[in-house]
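Complex shown without one protein chain; remaining protein chains in place.
First chain written, first letter: the chains are A, B, C and D, and each begins at residue 1.
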Amino acid sequence: MIIVQDLHKHFGGFHAVDGASLTIETGSITALIGPNGAGKTTLFNVIAGVLPPTSGRVVMDGEDITGLPPHVLFSKGLLRTFQIAHEFHSMTCRENLMMVPAGQSGETLWNTWFGRKRIADEERALRAKADEVLEFLTIEHLADHPAGQVSGGQKKLLELGRTMMVDAKIVFLDEVGAGVNRTLLNTIGDAIIRLNRERGYTFCVIEHDMDFIGRLCDPVIVMAEGKVLAQGTIDEIKADEAVIEAYLGTGLKNKDKLEGAEA
Amino acid sequence: MDILNAFVTLLNFVIIPATAYGAQLALGALGVTLIYGILRFSNFAHGDTMAFGTMVVILCTWGLQGAGITLGPLPTALLALPVGIAITGLLVIGTDRAVYRFYRAKKAKPVIFVIASLGVMFIMNGIVRFIIGVDDQRFADGERFIISARTFRDMTGLEEGLAFRTSQGLTIVVAIIAVVLLFWFLNRTRTGKSMRAFSDNEDLALLSGINPERVVMITWLIVAALATTAGTLYGLDKSFKAFTYFQLLLPIFAAAIVGGLGNPVGAILGGFLIAFSEVGVTYAFRKVVEYLAPGDWQPEGLLQLLSTDYKFAVSFAILLIVLLFRPTGIMKGKSV
Amino acid sequence: MTTTPDTARGPAMAPAKRVDTRAILLFAFVACLFVGTGVLQSWNTTLSIFNMALVGAIMALGVNMQWGYAGLFNVGVMGFVALGGLAAVLVSMDPVDEAWAAGGLQILLALVLGAATIVLAILAYARLAAGPLRTLAMLVILIGGFFLFRAVFDPAVARVEAVNPASTGYLGGLGLPVILAWPMGGVLAAGAAWLIGKTALGLRSDYLAIATLGIAEIIIAVMKNEDWLARGVKNVTTIPRPVPYEVDLQQSQWFIDLADRLGADVITFSSIFVKLCYASLFIVVLLALIWLSEKAWNSPWGRMMRAIRDNEVSASAMGKDVKARHLQVFVLGSAVIGMAGAMMTTLDSQLVPGTYQPLRFTFLVWVMVIVGGSGNNWGAVLGGFLIWWLWIQVEPLGALLMQGITAGMDADSWLRAHLLDSVAHMRLLTMGLILLLVLRFSPRGLIPER
Amino acid sequence: MSDTSNPYQNDRGNKDLSITRPGTGTLSSSPGTGHAMNTSQAFLIGDTMTGGYGNGPDILHDCTIAVNPGEIAVIVGPNGAGKSTAMKAVFGMLNVRQGSVRLDGEDITDLTPQARVAKGMGFVPQTNNIFASMTVEENLEMGAFIRRDDIRETMEQVYDLFPILKDKRRQPAGELSGGQRQQVAVGRALMTRPKVLMLDEPTAGVSPIVMDELFDRIIEVSRTGIPILMVEQNARQALEIADKGYVLVQGRNAHTGTGKELLADPQVRRSFLGG
Partner (left out) sequence: QESISLGVILGFTGPLESLAPGMASGAELAIAEVSGSGLLLGGTTVTPVRGDSTCIDASAATAAAERLITSDGVSGIVGADCSGVTTAVLTNVAVPNGMVMISPSATSPALSTAEDNGLFFRTAPSDARQGVVMSEIILGRGIDTVAVTYTNNDYGLGLADSFQAAFTEMGGTVTLVAAHEDGRADYSAEVGALASAGGDALVVAGYVDQGGSGIVQAALDSGAFETFVFPDGMVSQALVDNFGADIDGSFGQNPGTDSEGAAIFQGMATAAGFDGTSPFSAEAYDAAALILLAMQAAGSTVPSEYAGSVMDVANAPGEPILPGELARGLELLAAGQDIDYVGASAVELIGAGESAGNYREIEIQGGALTVVGFR
């Protein structure tokens, strides 16, 4: 579905993405993990058209999509969420969702004046859909709350909710889990699996929670210092020395000491 | 000889005036850029703050002159400057208390501050006119010239004169000192850094124990100093007139913005860019070419790119072009 | 932050059913101001303020579209107002045949040449690969084009401007009814806005502000110095009116009868009558614009605009074409401002480029929008009425205030004399004071965005 | 804040009025002291707090959290439960309508956040917790703003803890990756050498290895006798090192116990820790 070929993104002299090549298979839930600053988000941003690449190509379904602006990619079915929540703060949570679908006839000025009936019908359907998503995310009570004034985790949920408003081909999730309650994260995980199975979404997920990755993803791609470090199933990755050293670590050093002190 | 004459002409009519004007703009722009950098709004009252400060200095200067105190070759106004700065400082801090503090507490959008500053501008405008009136005031004394056109001609025997005014010299020197000091202050001192921190993230500044009121007060004090100095130097060079100080606002803002808002070095660069494009692009090169051309050849036209009618337009056009290539100014300024 | 959950908004279409008492009270208050002026001063005064206030309200609507809807900081309002004014001249004045004969077509040719040069340069820039060749080609095209343009343009202009400079010296207009100038003003401004938007809308906040300000200054500079276009600083006066002339009315029998029947003085009534005619034309335009903008704002289009305003990056990731939408509102807003500009010039029946000052035509309109409440069409309109009323009435109010201040003073004290002498400056001071007070007590505007 | 295309760009401050203006709004009841309750003693305690943002509805209902020297107290709970709100309340950023906050026995309910910083409280908010336009080093310096002594040693300690920050110390913090920013935020708070440290989700978005390091460091800090109060969504890891755990649900204390107890409670596991 997505092929990234030798992608580079440099900020001044700093190579945030430094020749990454990877493939995201259609229908997969691919994980992208790696140490902080490995260039994962930057890679996402390049793929999603937010940042222009320094060099390299991004191909989607055989079509070169390098450097296309985000809204064009959206219309091609490529969606993304943000690591740092980008809600529309003065709008209600429901509106945050309702604005998402493309091609709403009410977005054409002419229709807002002379096509009011059609808009009203569309709006009813949209609203029902938005409420459904809100309910799924357990934030239906916030439907009329300004999105700028909900808790940090709720913003992340909203972020995910937006991708559920349309039929996407591929969804890039940048750390949906950070700051989300683990029980809810499991529900989200279930949703992702369902969307993947039932509606055929392809996912690419950045996440630091290995349990979550382990439950959902295959394959797992590890990035470090702007390059792809390793790729494989979760178990292969967990066993990979390089990955352990760069990313996973070996657990708490102080843990036993702590327990010792307690004892 | 002719080459020298050509060079002197260029110096006299383009380089020196533009440099001095650029420095004047830069001094004003420093104040604007500082408020933008720390308090995060475009202060429309800056021109009238300059007028107020200058007015105080003028009144003081008259007092001093009346008492027979002068500074010899330098303008007496320099002696009065500290008083002007102090009183202007009180005024702007008072204004902050009465007006801006409220909106800061409300976390109002920058545009609200801008409009509030428009209100402050109207009021200061009125105050200045009440006190000193609307007329032209000239308060320069001391030596007007470091070197005057006639002296230069007599001295060098060249056909062309070269004039360099005391006020021009002062302005250039002061502007450079001011920008260096400000840069050092903001980037190297604890207080300066805390001001930048405040500007960056007010809430977190609070959590770091930075006292916002102090930051704001220091900002205004510096602004008062800059505004009064800029206004006084401008007044010494040209003359004081309340209306002109309001009009100065436009080129000053242009300078601050094209240089990159919030950046002191940008203010200087912006000032010079605006000044040189105003003076340079509309300059008629006929005389210069005459000196340089071989034999008796006389250019037909004025050799002027555009008529001076468009000088303001030209400087804005250049500003636009700069912004198209560097959207946040030459020095990568801030934006809110 | 007080935000009441707005359950009534329903399928976002339904107009806010909730009657906003605050807004109604405020409008009633402003209405009182106008009526009060009518009773205490004169109805003529009220109406002339009212007419300008209508124009101001339309300008405010335009700015509100740009700022309130899309967060675009346009400080070039003055330029679009002036373009609207230019349209009034170009549409309604009679063509000056002599001037056309002297070089009208040649000027047009020169303009076409100029435009072609720019298009060619842009094409060259786009088609050629970067490198010294491209730079060279661009330079050749631009410099050659410039001199060619000047060679065709300058003599023609000189000839046109020489045609009876005291009264014409320009090409004149199309000689059409002046009402047509209103939409034309909109079109002219929209065209300019499109060009500006294409190049400058990528700039952020204050940078966009200074860019638009600069463009406005350039527009004014052109209008001041290109005499062949609209007489430059020599001004075009006696622009035709869409309504009858008072002097004619004063002589028509039916009008005298009407005045008699109403028991009014013919002269006074004639000027009131004319103002009422203007007022009704303006009201029609204003209402139509409000209707259109309200419908648009309370629909998915408005929702999309708010999303873009809140967060461009995210809106673009949600498939909204931020650039195109920005361009759209920028052009629409500017068109509205341009239309208001044409209306104003029609009302003044003269085009005086020197009057276009940023303070009056840019910042005052901004004050209207902010005080009224940005993001709210009704707020902008209210702000338009209130601020314009103040702008005119602070003059007597300021004088009154000064009398109050000096009342207690010794009749021939130096201070009193000085203060009374400075009474004219109370105008701006009072304006400032009121502005700060209003802003203090409703920092989000009188009728804030919901 | 300089470039439109920077996805990390965020607004200045968190647009949350409550954070700098405790109790703006019309609530007139005097905050705190008038209704002081004293249910127990601890070094830092937010005692039976009730309150909310501005004049909105109450978010917290009789919520109590406390921590003692050498202890790590962890607050967990669903999104929107009021965890961050509780932290803000303890730090004086919003109106505590009932209950009180006490530090070392002293009632500080009426103090402004600045004053609490001066009293030695350190806080890392959940969002907007760095100075984006300033370099990493300047961020740390600002953390030490109230200190008058030599800060170099503390800075070295922070750099030891987060080596990546040393590499990036001349880079504006706004250009860092999400996890790196989190490290800067914690580093900044540590620079104060606080008497009590409050962290709102310090490990959100950091890699496992850094998370372990962070927890290690937190343990170390707590060993020096500094009480630590933190909110965590990586709840299992956090509760493992916690001396005390609070589960908040809808602004109320739902479960309280040692970390081990909560981890062992099947209902807590299922509802809040993801099974």
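The rule is simple: contacts are C-beta pairs under 8 Å (C-beta built on N, C-alpha and C of every residue); 3 or more make two chains touch, one makes a residue touch a chain.
Being a predicted model, the structure only gives us computed values, none of them experimental.
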Legend entry - Chains in view touching the one left out: B, C
Inset, instruction - Based on the whole complex, identify which of B:Ile131, B:Ile218 or B:Ala284 touches the chain you can't see. - result: B:Ala284
Inset, instruction - Among B:Asn12, B:Asn187 or B:Asn211, single out the residue that touches the unshown chain. - result: B:Asn12
Legend entry - subunit B, residues in touch with the chain not shown (by the definition above): 9, 12-14, 17-18, 21, 24-25, 129, 133-136, 138, 145, 148-150, 153, 161, 163, 165, 234, 238-239, 241, 243-244, 247-248, 251, 275, 278-279, 282-288, 302, 304, 307-309, 311-312
Inset, instruction - Extract the touching residues of subunit C with respect to the undisplayed chain. - result: 40-45, 48-49, 52, 165-167, 224-225, 232-235, 237-238, 245-247, 267-268, 270-271, 274, 344, 348-350, 352, 354-355, 357, 360, 391-392, 395-396, 421, 423-425, 427-428
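As a convention for this text, only the chains that are shown with their structure count from here on.
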Inset, instruction - Look at all chain centres (mean of CA atoms) and spot the one farthest from the centre of subunit D. - result: C
Inset, instruction - Round to the nearest whole Å and give the separation of the Cα centres of subunit A and subunit D. - result: 27
Inset, instruction - Let me have the rounded angstrom distance from the C-alpha centre of subunit A over to the C-alpha centre of subunit B, please. - result: 49
Legend entry - Shared-contact residues (touching 2 or more other chains) in subunit C: 1, 202, 204, 313
Legend entry - Residues of subunit D touching at least two other chains: 4-5, 7, 15-17, 53
Legend entry - Of subunit A, residues touching subunit D in the complex: 11, 33-38, 40-42, 45, 50-51, 82-84, 89, 138-139, 142, 148-154, 156-157, 175, 178-186, 208-211, 246-255, 257-258
Inset, instruction - Spell out the part of subunit B that touches subunit C in their complex, as residue ranges. - result: 36, 42, 44, 99, 102-103, 106, 108, 110-112, 114-116, 118-123, 125-127, 129-130, 133, 250, 253-254, 257-258, 261, 307, 309-310, 312-313, 316-317, 319-320, 323-324, 327-329, 333, 335-336
Inset, instruction - Sort out for me which residues of subunit B touch subunit D in the complex. - result: 40, 105-107, 190, 193-194, 196-197, 199-211, 327-328, 332-336
